[in-house]
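Missing here is one protein chain; the remaining ones are kept as they sit in the complex.
The chains carry the letters A, B, C and D, assigned in the order they are written, with residues numbered from 1 in each.
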Amino acid sequence: MSSGGPRLFLLLPLFAVIAAFLLYPLGFLFRQSIGGTSGFDFESYKALFCDSYARAALIHSLLLSSLVAVSSTLVCLPSAWLFAHNLFPAQRVVRAIFTLPMSFSGIIMGFLTVIMLGRIGVVPQLAQKLFGHDYLSGSAYRLHGLVIAYLYFEIPRATLTLESSFRKFDRRLSLAARSLGANGWQRFSYVLLPLIWLPLLSTFAVTFSASLGSFGVALIVARRFSLLPLEIYQQIIGYGNPRLMSAMAITLVTIAFLVNYSVRLAGDRQQRVI
Amino acid sequence: MTKFKPGLVTAHLLTWLLLIVVIAPLLVVILGAFLNVSFLGLASEQWAARKGDGIFNHGWFAYVFHLYGSNILFSLLLAGLSVVIGAAISLPGAYILATCRWRGLRIFEEVVLLPLSIPGIAMSIGLIEAYITFRGQWWLILCGHILYTVPLMTRVLTNSLRSFDIARLELVAQSLGAGWWHRFVFVVVPNLRHSLIVGSLLVFAVSWGEFNVSYLLNTPLHQTYPAALYATFTANSFQVSSAATTIFLALIIPILFALQWLGGDEFTHVEQSA
Amino acid sequence: MLETIGLRKSYGSQLAVDDFSHRFAPGKITTILGPSGSGKSTVLGMIAGLLQPDRGRVELGGRDLTSISPERRDFGMVFQHYALFPHLNVQQNVEFGLRVRRLTRKRRAERARETLQMIRIEHLADRRIREISGGEQQRVALARAIAIRPKVLLMDEPLSALDARLREELRSELLRLLRDLAITTIYVTHDQIEAMTLGHEMIILNHGQVEQAGPPDELYLRPASLFVANFLGDSNVFAAESEEVSERLRLPFATINLQPNGHNSSPNEHSSRCWAMIRPESMELVPEGEADFAATVESATFLGNRLRLQLRAAGEKVIVDVENRCAVSPSAPVYVKVKGAEVATWPR
Amino acid sequence: MLETIGLRKSYGSQLAVDDFSHRFAPGKITTILGPSGSGKSTVLGMIAGLLQPDRGRVELGGRDLTSISPERRDFGMVFQHYALFPHLNVQQNVEFGLRVRRLTRKRRAERARETLQMIRIEHLADRRIREISGGEQQRVALARAIAIRPKVLLMDEPLSALDARLREELRSELLRLLRDLAITTIYVTHDQIEAMTLGHEMIILNHGQVEQAGPPDELYLRPASLFVANFLGDSNVFAAESEEVSERLRLPFATINLQPNGHNSSPNEHSSRCWAMIRPESMELVPEGEADFAATVESATFLGNRLRLQLRAAGEKVIVDVENRCAVSPSAPVYVKVKGAEVATWPR
Partner (left out) sequence: GKAADKVVIQYDCIPNYANWGGVTAEYTRETGVRIPPDMKGSSAAMAALEAEKANPQADCAYYSAAIGYQASEKGLHQSYKPKGWEKIPSSLKDPGGLWWTVHTAYIGLIVNKSALKGKPVPQSFADLLKPDYKGMVVYDDPTILGTGFTYVYGINAILKGGPDMNAGFAYLKKLDANILNYAKDTVYNDVLRGEIPIWINADGNGLKMKYVDKGDIEVVIPREGTIAMPLVMAMVKNDPHPDATKPYLDWLLSDTAQKIMAESFFRPVMHVQLSAALQKEFLPESAYAKAVVLPLAEMAANADAVKERWTNEIKH
C-alpha cells in the first residue's frame, strides 16, 4: 500500500556506495583473475587448485574455519542458552564482556595468544611455576594455538547468534511438551533440536565466514601454517602475481557467500515447511 | 525450580570458564601496560620511555602517544566520519528497504549486507586494485570503512523498522493526512532515534577496531590505529604493545557496555555480524 | 454524502470484495458485519484510499475520490491495533493530524484538550503510550482520529483486541460518543452485538458480497437470506411447506398458523416448498392444549438472562429460549407454541 | 478427586493468587471466570505444576502432587495460543504425548486416529500446522491434550484467540465433547457465556481471590457479592431500605414487595439499609395500574433476541430488557413491574 515509486530515490546513496565500493571492485578482481579483457582463461584458478602450495593454503583455511566454527558453536551453546533464559547473574555485564573480542581486530587476538600461549607465554610460565612443566608452551604457533586464538575471536559472534535464535524459540512449546509428559531430554531432542538446528547452522555459517576472512590473527601467530588470506597479503606486499591473488580473493568471497547463502536457503525452506 | 539440575550447573561452570578465558589476557595486557612486569621478558626502547621508579610506570603511554598519537586521531576521525556518513546513507536506504514490498529490493538488501559476511581482505584488495590510481589517498581508507559500516547501520535500522511494524504506523499517519515526507520526518525518524544511537555506537566501535579492510589501504602518513597496534606488536616491546592495546581497549570497552545497556533484542543478531 | 459504487478488489486470483455499492447515511453509523475473511477490512481500505479498487469508485457529496490520495481525504481511521505513535505522548498523538495540517501550537493544544475531554481521558494527556492500558489506548486512538474533525470516521474492529468485559464498557461509551458526534461513521466488526447496538444501519458481508443491508432489527427480524438468518443471532431453520391457503405452514413436526406479517416472502407460485426460520425466543412453553407441538428436552443450558432448551420434536432438533428461572427436567415432555407472527420463510 | 488447598502465589511484591482452595468435582467441568489479571492462568499453572505455589498444595485423590514434576502428572493442557509443534504435522502433534510415553508406532497411530475422529478432524491428519485455520488448530491442540487420556484436563482461554462466530461454534462442540469425555476439566476464560454454558460449576476470581463458587445459575441468580452481581450479567443495583416488615423494599423511586425467596440475605438487624440488585429481565412493562413505578424511556437498543430500554425513574437510571418486537417510543412514559421474587439484597 505504501506507494514506493516516488521515494525510491532515497535508495540512491546506498546503491552508489555498494556499486562503487563493493560490486565494481569485486568485478574488477574477477576480471583480473581471468586475465583481463584480452582473451580470458582460468589459468589462475587452475593454479590455485592444483599448485600444491596455494591449494594447501586453501585447504588449511577451510579446515581451520570449519574447525573454529564447529568448536565455537559447541563451546558457546551453554552460555547462549543461559543468556537466552536470563539465568546468568549480572547478565548484562557478562554479555558485554563476552562481546569484547568482537570489536578486536584479529591482530590483537594474535598478540594476546602469543602473550598467553607463546614459548614463554603467561600460561606456560604459570604451569612451570605450579606443575614444574611448561605445558602449552609455544602452542600459539601450532594449529591448536591458532584454533584457540580464532575461537577467542568467535566467542561473541557464536554466543550472540545462538542466544538470539534461542530467544526466538517459543518457550510455550516446551511448556506444552512438559504438560504432555516429555522429560528434559525428550523436550530437547523432540522439540528444541528440530526447531533450532537451523540457527545452529547459521551460527556455523557466521563464524565460518568470519574466521575465513580474518587474517590478523594468522598474521601474527601463523608461523609455518599458510592460510589463504595470508597468501593474499604476501602476494600484495611482496612480489606477487596479481592474477593469482585476485583468484584467491574471488575464491574466498565465493566460499563465504555460498556458505552463508546455502544456510539461508535451508532456512527459508524450513520456514516454508513449518 | 528449586531442584538441583546438573545440566544447569555445568552450563554455569562453562560460562564462567569462558568468562575467565576472555578476561585473563586483557588483564595481563593492562597490567603489563602499567607495571614493570619482567617475567614476560625484557623491554627494548629503554632510551624511549622514562621508567618510573617502583613498579608503577606510565612512561609507556607517553611513548605510545608520541609515536602513534597521529594514528589515534586519524582512527577517531575515521570512526566519526563512518558514523555520520553511514547514518546519512543508511537511514533513507533502510527506510525504503523496510517499507517497500518490491521483490527486487529483497535481492538488493542481500547485496547490501554482503560485506558483513565476505572476507575483509578480499574487499580491501578489491579497492586497492580497482582504484590503484588513488592509492595512498587517505579517503580510500574511509571508503573501506564505509563499505564495512554502512551495511551494519542499514541492518540495525531495517531490523528496528520491521520490529515496530512501521508500515502500520505509516498507514495511520497517512489517514491523519501526512504525506510521505511528513511520515518520514515525524514518524519514521523519531522512532529510529534509539536505533540510530545504537547503530552509531556499533559503527564507531567496528570502525575503531577495523583491520582487515583498512590495513592494506594504509598510507605512510595515514595509518589507522589498529595498524599502529600491529606495528607495536611486531616492533615494540611487550610493555609498549600493552600500553597501546590498553589505549585501544579504553575506548572500546565503554562503547560495548553502552551497547549492552541500550541495545534491545533487535540488535543482538546485528552485533553478531559486526 | 458518502457513496461507494461497484467497488471490487481481488488479491491475485482471489476475489476479496465484489461489487460493493452502498450509500452511507450522512451523520449516521453504519456497521459492517461479516465472518473473518469476508472482505470487511478491504472495503474499509478502499474507502480510505489505502487500497486501490480494481473497479468501481468512492464518491463524497457526488465528488469522485478515486484520484485523491488518502492523506488528503480527511477521513479519520481507527485500527484494531490502535497503532499509536510510541515516540509521542497521548496529547502529541492526538495533535499529530493537526500538526501536519500546520495548525498553530496553541490551536492544536486546545483542540487536543477538548477532544480528550470529550472522550474523558484528559487526565492521560501527558502519559507515554506504554504507560496506559489497552482500553485507554483505544480511546486515545479514537481521540486522534476525531481530532482532525474528519468528514468520515472509519473503524476496523476497534474493540476486538480488548477482553470481553472491557469491550462491553467501551461499546456503550462509543455508542454515546458516536451518536453525539454525528459523524458519518463506518464501523467494521465481527461481533454481532457491537454491530447491532452501534449501527443505525448494518451491512452483512459474505465472501466479499453484500448479503443484506438495513437497520439492525430489520436484519434480525426479516433476514433476506438463509445466511443472514443463521449468521445473525440463533435460529431454527426447517424445510417446510406452506399449504395452498398460505396461512398455514407445515413443519416436519407440526403445522402452525402464520399470521401474514410481511416478514415471510410469499412462497413462489409453482411450488409451496419453503424454508422456515423460527427464532428460539419466538417459541414458548404452554399447557398441552394450546401447543403447536410436543417435544422432549434433551438438554438445558443456563445462559444467565435465559435458559436455552435443546428439544427434539419428531426427530428434529429445536432450540427454544425460556425464562431463566423456568424449571424443566431433562427428557421430560414439553409443549411448545410458535408465535406465528415471528416466522420468516423463503422459497426453496 | 482433584483438590487445591490454600494455593498462593506472588510475583515479586504483587500477589497474583491468594488462598485458592477448591474441590473439583470428578468428571465434571469447572470454569474459572475473572477479569484479566485476576490470576486465572496462575492458578492453572500451579495445578499443572508449571508454577511452584508459594504456599498451599495440590492433591489428586488425596495424594500430594507438590513434589511431582508436571511431566509426570498426566494432566492434559490446552493453551490460549495452541502452542502446536510447528515441525510436526497434525497427527504427529497428537501422537507426541504417546511418543514420549513410548507407545508402539501402531498403537500411537490408532489412538491418534480415534482421537481425531472424536473431534471430527481426521481429514486433517496429514496437514502441516501452518496449513490449517485457527479453529482447526485449536481442535488439534485439544486432540493432542486428550490423546494421552489425561487424569485432568486444563484449558486456558482456549477460544479467546478465535473470532466471535467461530468461538460460538467451538463452544457448543466443546460442550458436547467435554460432557461426553467426562474428564475432570478446569476451564479458564473471561467470557461469561462460555463460563456459564460449559461449566457444571463456576469459580469467580477477583484479584487472585475466589469471590464465589457454585453452579452457574446459582451464581447468576444469587450472587454472593456486589462484584459477582456486576461482573456476571447485567444488573441494576440500588441503594435501598427494607422496611421493618421485611416483606417490602424501599427503592429510591419505588417501594416493592419482596416475596421471601431465600435469595435475599436478610438485611442485618441494626440497620435496614441494603443494596438491592434487579436484573434487567426481572422487570416487565405493565399497564399503569399494576406498575411498581413509572419511568421514561431514554433510549432503546435492539439486541436481537430482546430490546434493551434505558429508563429513568425519579432520576435513577434503570435498564430493562423487553421482548424484541415490543414497540416503545423514546421519551414516552412506561410503567414497570418488578418481579419481587427475583430481587437480591445485601446489607450495606
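Note that in this section contacts are C-beta pairs under 8 Å (C-beta built on N, C-alpha and C of every residue); 3 or more make two chains touch, one makes a residue touch a chain.
Fair warning: this is a prediction, and the values are worked out from it, not measured in the lab.
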item	value
Among B:P6, B:G104 or B:P220, the residue in touch with the chain that has been omitted	B:P220
Touching residue (missing chain; options A:S66, A:Q91 or A:Q234)	A:Q234
Chain not shown: contacting residue from A:L23, A:I120 or A:A266	A:I120
Residues from chain A at the interface with the omitted partner, ascending	52-53, 56, 114, 118-120, 138, 141, 219, 223-224, 234, 237-239
In chain B, positions touching the absent partner	40-48, 67, 70, 132-133, 135-136, 219-221, 223, 230-231, 234-238
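To be clear about the criterion, only the chains that are shown with their structure count from here on.
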item	value
Cα-centroid distance, chain A relative to chain B, in whole angstrom	16
Between chain D and chain A, distance of the C-alpha-averaged centres to the nearest whole Å	56
Residues of chain B touching at least two other chains	171
Residue list for chain A, restricted to those that touch at least two other chains	1
Chain A - residues contacting chain D, complex	170, 172-173, 175-183, 186, 190-191, 194-195, 273-274
Touch list for chain B against partner chain C, complex	164, 168-169, 171-179, 182, 186-187, 190-191, 193
Chain A residues within the chain B interface of the complex	1-4, 6-8, 10-11, 13-15, 17-18, 20-26, 28-29, 32, 75-76, 78-79, 81-82, 87-88, 92-108, 110-112, 115-116, 120, 122, 125, 152, 155-157, 160-161, 163-164, 167, 184, 205-206, 209, 212-216, 219-220, 229, 232-233, 236-237, 242, 245-246, 249-250, 252-253, 256-257, 260
